[in-house]
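Working notes, structure below.
Of the protein chains in this complex, all but one are displayed in their positions.
Lettered A and B in written order, each chain numbered from 1.
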Amino acid sequence: MAEIQIQNLNKSYGAFHALKDMSLHIADGEFVVFVGPSGCGKSTALKILAGLEAASTGRIMIGGEDVTDLAPGKRDIAMVFQNYALYPHLTVRQNIGFGLKMRGATKKEIDERVERAAQALEITDFLERRPRALSGGQRQRVALGRAIVREPRLFLMDEPLSNLDAALRVQMRAEITALQRRIGTTTIYVTHDQTEAMTMADRIVIMRKGVVQQIGSPDELFNHPANIFVAGFIGSPAMNFIRGTVIDERGSLAVDAGGFRLPISVDLAAAASAYVGKEIICGIRPESLELAAAGQPALEVVPSLIESLGNEAYVHFRMPGRQFAVAVAGEHEHEASSSGTLIARLFDGDRPQAGQTVRLGLKANSSVHLFDPATEKAIS
Amino acid sequence: MNRTLPQSILLYTTLVVVICILLFPVYWMVITSLAPSNALRSFPPQFWPQNPQWQTYTNLIFNTDMPRWLMNSALVAVVATGISMLVSVLAAYSLSRYTMKGGEAVGLFILMSKMLPATMLIIPLFGIFRNLGLMGSLWSLIIAHATAIVPFATWMLKGYFDSIPQELEQAAQVDGCTPWGALFRVILPVSAPGLAATALYGFVLSWADYLYARTFLANAAGNWTANVGIATFKGEYQTDWNVIMAASLLAALPIMIAYLFLQRYLVGGLTAGAGK
Partner (left out) sequence: MSELSQSRTAVAAPRRSSGLFGIDLASPKHANKLGYLLLAPAALLILAILVYPMLLAIDISFHDVKFATLSFGASEYTLANYQKLFSSPDFWNAIRVTGQLLLVVTTISMAVGMGTALLVNQQFRGRSFARMLIALPWAIPEVVAVVTWVWILDASFGVLNWILIKIGLVGGPVSWFSSPGTAFSAVTMVMVWKGYPFISIMILAGLQSIPEEYYQAAKVDGANVFQRFFWVTIPCIAPVLGVTLILTVLWVFRDFSIIYVLTGGGPVGATETLAIMTYEEAFNFFRMGYASSIGVVTLIICAVISAFLVKKTSHAIY
């Protein structure tokens, strides 16, 4: 167990800058998630932390010790891989005990520790099997066992759940979190799935194109995204972005988005005053929209699609010329532009019909996020 | 598969006829080897031996140089394959896992070397071996065979290593292995079938050689390999086809057995490096 210092870490492959000046301090026992679309540098950062790749520049300290040039095996860390990387020629017992054996532990000690780890993960029954005779979930547990048995200073997990089916993923997500809380080992977890990041992390490091976008707790990232990328990446369905103009209505600021008037909250007013008469990007979470009551300011839209999930419904609609497409969510940046529609997430209540005009209004007390169209940074 | 009865009959008939035609030489080799000498000059030929002459084989084994030649073939094949595997395993692993300046060039040259005509390569090798005093020695053959086995084994093994996820040795390294240890404790055990197939294939390549053996060993009859021996039998025992066929069968047997094991891996070996 140890605190981790990442200082100005850079990695270039030729002209390609995979990781730009990453700095981060991780407290002892913290569960930190690196999240972002593929190619954002999260896996590169993890590999450098593990010692599997060399940093171009920068320094890594584990527990106060500079490990930047240390071999992976000497860093006292453990890693769980996306494809588990279990040794196919060894039994589960040998797989879990391999690291201890390499470190010269006695046979008795290895047996005891493997036994304990196996019990903790409920895989005692498969100890004599080979990995190929195990199911995906069981392999996942063996991979975890191999990590915890050595009681390293740091766990590194590289998308460990992405090869599992959806139901198992939710279950293992909870188990890994519980396990980490119990043994208290500092953990860095890499994923492209924002749900995993939100549910598991103490702190999230959200990255894009090799650059750290924001570091903060899940709530911080959700409520105060630093820029359009973070706002669009965190939360599902993704935040809607609409172009509007800031107007000054006798002292109180608002955004005019083609006749749809969105009030600007008091705490943003000071910052937003610089944008009066200028274009701005508004971010509205789908769940901030509701069916507008008569007389309330509303946006009249014709839904292109209504998806009902039983207790809620997603209303897809378009605002031609007003939409601001940000391609963010999902593993691949390009595949995520969500066909350019905006979404309102309606709970219980009425179900509008596709093709009928629907009046959408902003829920009371819900916040509208404001972003500068040029820098894409949050205005606050 | 739903096939009607006539279709099934047609399929099986075709199969049997085709296999009979294609494998007739093998059948004929076996039958001739068991036939008595006088039956060889009978017209029509005997398609089934009335009384198989097993002593042809015992004669061959106890009264000719054939066992010695077989041993030489085996010795050369084992040593040439062993040495080649040693360097090829390391090179293939390096080409599969590391991106190095010049690494690609080496890989490409190895691939291109398969295009070198052996009849051309043998000329400078002849001169080199003569100068080194290796002419007539089995070492000349071992080195010559390595020129063919190393390029092929390197590419075949690279293919196997490429199919093993890199995370495996990364995990081993995190677990405390050196890269060297990861190769020997994890990658090599995991690729054991591939190693065996490659080695067996190298053995086959060496065993089948005639060009180098007849050139370098021409004046050292004691060091002849089975193939050289058989080609000479053809001249010497003009009409004793039963002896020649028996010797041929003995020389083919190790490769046929290897073939049974190799079948699954054959495509990988045949195309080693030929893809991309």
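Note that in this section a residue touches a chain if its C-beta (ideal position, glycine included) is under 8 Å from a C-beta of that chain, and two chains touch if they have at least 3 such contacts.
What you see is a predicted model; the values in this text were computed from it and never measured.
*Asks:* Among the chains present in the display, which ones are touched by the chain that isn't there?
*Replies:* Answer for the hidden chain's contacts among shown chains: A, B.
*Asks:* Decide which residue listed in A:A27, A:A54 or A:A133 touches the omitted chain of the complex.
*Replies:* From the options A:A27, A:A54 or A:A133, the contact with the absent chain belongs to A:A54.
*Asks:* Could you tell me which of A:K74, A:K107 or A:K363 touches the chain that is not displayed?
*Replies:* Residue touching the absent chain, from the options given: A:K74.
*Asks:* With the missing chain put back, which residues of chain B would touch it? List them for me.
*Replies:* Against the left-out chain, chain B lists 1, 8, 11-12, 14-15, 18-19, 22-23, 25-26, 28-29, 32, 40-45, 86-88, 90-91, 93-95, 97-100, 103, 106, 109-110, 113-128, 130-131, 143-144, 146-147, 150-151, 154, 173, 176, 178-180, 204, 207-208, 210-211, 215, 227, 230-231, 233-234, 241, 244-245, 248-249, 251-252, 255-256, 258-260, 263, 266-267, 270-271, 274-275.
*Asks:* Write the list of chain A residues that the hidden chain touches.
*Replies:* Spelled out for chain A, the touching residues are 48, 51-55, 69-74, 76, 100, 102-105, 109, 113, 116-117, 120, 148, 150-151, 179, 182-184.
Methods note: only the chains that are shown with their structure count from here on.
*Asks:* Mind checking the centre-to-centre distance between chain A and chain B? Centres are C-alpha means, answer in whole Å.
*Replies:* 55
*Asks:* Along chain A, where are the residues that touch chain B in the complex?
*Replies:* Residue list for chain A touching chain B: 50-52, 71-75, 77-79, 81-83, 85-89, 98-99, 102-103, 146, 150, 156.
*Asks:* Which chain B residues qualify as touching chain A in the complex?
*Replies:* Against chain A, chain B makes touches at 165, 167-168, 170-178, 181, 186, 189-190, 192.
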